[in-house]
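Some notes on the structure that comes next.
All protein chains but one are shown in place.
Chains: A and B, in written order; residue numbering restarts at 1 for each.
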Amino acid sequence: MATKATFRYIGKPVPKMDALERVTGAARYGADLSLPGMLYGKVLRSPHPHAYIRRIDPSRALAVEGVKAVVTAADLPPLEEARAAFGGELMIELAHLRQLVIAHEKALFEGHPVAAVAATSPEAAEAALDLIAVDYEPLPVVENALEAMKPDAPLLHPDLYTKTLGEKPTKPSNIGMILEVGFGDLEKAWAEADVVVEQAFETQMVHQGYLEPQACVAWVDSQGQIQVWTSTQGTFNTQRMLSALLKVPLHKITVIPAEIGGAFGGKIYVMLEPLAILLARKAGRPVKMVMDRAEVFRATGPSSPAYITVKAGARRDGRLTGLYAKVIMDAGAFPGAPIDRGAWCIFAPYKAPAMKVEAYDVVTNKPRVQPYRAPGGPQVMFATESVMDMLAERLGMDPVEFRLLNAADEGDQNVTGHKYGRIGVKAVLEAVKRHPHWNTPLEGKNRGRGLAMGCWMGALLTSSSQVMVNVDGTVTIVTGQVDLTGTRTTMVQMVADMLQLPIEQVSIRVGDTSSTPYTDLSAGSRTTLTQSVALAKACQSVLEQMKERAAEALSKPDRRLTAADIEYAEGRFWVKGDPEQAISWRQVAILSRTRGGGPVVGTGTVTRLQPANQFAAQVCDVEVDPETGKVKILRYTCFQDVGRVINPIQVEGQMQGGAVQGIGWGLFEYYAWDKGKIRNPTFLDYRMPTALDLPMLDTAIVEVPAPDGPLGVRGVGEAPITPGPAALANAIYRAVGVRITSLPMTPEAVFWAIRAKTAVPQPAPADGT
Amino acid sequence: MSTFPWERLALRIPIRVRVNGDTHTLLVKPWQTLLETLRDDLGLTGTKEGCGNGNCGCCTVLMNGRPVTSCLVLAPEADGAEVLTVEGLARDGQPSPLQKAFIEYGALQCGFCTPGFLMSATYLLQRIPNPTEQEVRLGIAGNLCRCTGYDKIVRAILAVARGEVQ
Partner (left out) sequence: MRPFEYVAPTTLREAYGILAGANGRIVRPLAGGTDLIDQLRVGRKRADVVMDVKRIPEMQRLTWEADGGILIGAAVPCVQVYEYPDVAQRYPALGEAARLIGSWQIQHRASLGGNICNAAPSADTAPPLLVYGAVAHIGGPRGERLVPLERFFTGPGQTVLAPDELLLAIHLPPPPPRSSSHYLRFIPREEMDIAVAGVASLVALAPDGGIAQARIALAAVAPTPVRAREAEAVLEGRRPSRRLVEEAAERAVLATRPITDVRGSRAYRQELVKVLTRRTLLHALADLGIHID
């Protein structure tokens, strides 16, 4: 295997290989496929956030000419393994997924699908929706997690019993799970602390904001073979969900990946696909379904709002004595908020002798959450990194030095009990310390600089790929790994270096579930890391096979050679100790056809790796206009330990993109609710950052190799979204002296915070508050 | 045969529109947008729908040389118009400097917003051949990107403006 010194492609800014089709408009996303005879599918959605569905009568809709099928929950086969769970980073039980896809006895959020229609024209489908009669019995709406947890709150699910250590509760509630993790003696920690800071925070529901609405085309042939073209992060995950929901064996379902127009975790669960398939089956024709933007806001999977209290104690010398957090996360209509992920993240960058997290997963009448790029991360880091800033200030310590003093390192323990392998917390902080941004004085009124750390655990799961040597010596990587972030290119880079071939001779094909080996979804920052291992194994196998063929080709009657006798480098095989006896890669490939031996194919799979935790930090300079509360970002730098850079352009892009989502989360975006109804389901009033709202985004990459895998790669994609809100809050505090503890920090919120601070004299804070 | 309103032939409008240099004669439904016409009638799926109400810029095309969000143009309004979409940017199979720069500078990730940006940027550089960073940001302010944070997009456009990508 080549070493770092000899890599030609790994670490280099190789341009994205599938970019040309995207910039010319040739790439095909979910809505870009059309088939002959295709019908248009549309969804009837509940206008009520909480209601019994007493009756659905589709008869008038079916009478419309052009309407070919109507489906409701009654069209799903009965449930068997209710507890089977799917999803990747945010699991959902099959029973709940089923109800999420289409409402059964109850509508549980505004926009919940109630029925679906397929017709020969979009106009006929729309007209049909109006003609489906539904009798709703509206119920009181559970608006937020705090309301949901009250003893007399209306219940969403009569069969939801809180999962918790200890005895199962006797009564159902809206609490799906209570998680308690931690170690050490917190009472002792508070007693030993010279300074204690405790603060409550509130974060809002935000949406991934991918620009491509969900879309799919489904068709079922006369043998019952289901095919679905869809914009999904994981073809095999989709296939398994469809199989479980529709009770169809896997070999009868083919999922074909379209290009995806952004996902960030929000295109993992099936949403339209089961409906499209049911309609296609009933109608006997292909069905295309595309969401509009309002449907995306109302009825896909945004992120969990949260109520978080963090308490931190430290000695006068700056060392943390204890950390405590209570985290309440709103899962939307079905349990499954990312409390376990949030718990891992919340104190991850720090070490302390005592830590505890109590976390609650609560249901409300909102769309069920799905992962959004480090699910749970931005919420909890907003809380912790604000508190760390407050603590550092009380101690009179520099924000970087305070964090360095308490930085977690290899061997330290996360609050969940996980012991860290090699991690880069200190390396990231050292990078901040030396960076020109941190060392350039910020001058001017109402200006401030904020620092915050971020992190992500990183998922693993299973990945597979195949490496095929074509009979002319070129190589094709065959994989089911959906390309979410540019992994086609990084996988080619890795294989070209692993096989020491020119990159022009290596191609990749992302195939459907019928033509590639099982691989888990592209999410959780796992793709490059796990594929680096899978591909290494596949390449190892390919090299072994090629060496055997070379050995056979170079054998003489008086000397039979085996693979052990063969050396390989840069496209050339030779006999150990006798370099003149050689044969080229290409020659070996040709011989595999002419002389036999069969195709050379290596398959690599990986299921168990040590986690490669991500740590990041962001520094931002802001200027606040105190008369309006508007925050202008003057300068922004992203730091991250990525283990090993495979492609620097891609790594920078992940850091910058994630940072801007964090900025949107911190300053602009939120769901505006009115008793369970969304008031702003458009990009006009759900405000994502535009180019004019941002400066250039500098990046500083640190490489602390991950403990596992041949390249030391860590995932990159998720940590970057986690520091932004706290970095901005800390900067705003330094700029105008107000500590904002609720997101988003809109101009109006900042304005009133400044007004409150200047209008009313603040009492001097007592110790511990 | 009964007729639903959307089936009435009398409502259809004949139009002639030149798209990427090719003239098309079509019979369109007036409540159909130019975006739908391009994608569904002409098979030019490079132009995307992101929001349906002009707030994301994914559907940007040049109509008579000006950038417009085609989801807010009714199909009959395109009668007699010259429309340029992303499919028309390459000349004789050669990508335009902007297309090349976007690839070279990593100015796209998922690529869904990219056609819209390319159209806006094409117009921007015609209108302001030597823009400052702020002018670039203003010219693309009507295009949302969720993947890149805009940094590399701005760099790519500035590089073309400086003549560094041909």
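Some points to look at:
One rule holds for everything that comes next: a residue touches a chain if its C-beta (ideal position, glycine included) is under 8 Å from a C-beta of that chain, and two chains touch if they have at least 3 such contacts.
This is a predicted model, so every value here is computed, not measured.
Contacts of the undrawn chain with the visible chains, over the full complex, involve A, B.
Summary of contacts with the chain left out: across B:42, B:68, B:83 or B:158, the touching residue is B:68. If you put the missing chain back, the residues of chain A touching it would be 123, 294, 627-628, 630, 667-668, 672, 679-680, 684-685, 687, 689-690, 692-693, 746-748, 751-752.
Mapped onto chain B, contacts with the missing chain fall at residues 5-6, 8, 11, 13, 29-31, 33, 52-55, 57, 60, 63, 66-69, 71-74, 76-77, 120, 123, 138-139, 141-143.
Just so we're on the same page, only the chains that are shown with their structure count from here on.
Chain centres here are Cα means. That of chain A falls 29 Å from that of chain B. The residues of chain A lying in touch with chain B in their complex are 13, 15-16, 19-20, 22-29, 31-32, 34, 64-66, 121, 123-124, 127, 208-213, 259-264, 290, 292-293, 484-486, 649-650, 652-653, 656-657, 659-661, 682-684, 688, 690-692, 694, 696-697. The part of chain B that touches chain A in the complex is made up of residues 2, 4-6, 39-40, 44-53, 55-56, 58, 85-87, 89-90, 95, 99, 102-106, 108-115, 118, 133, 136-138, 140-155.
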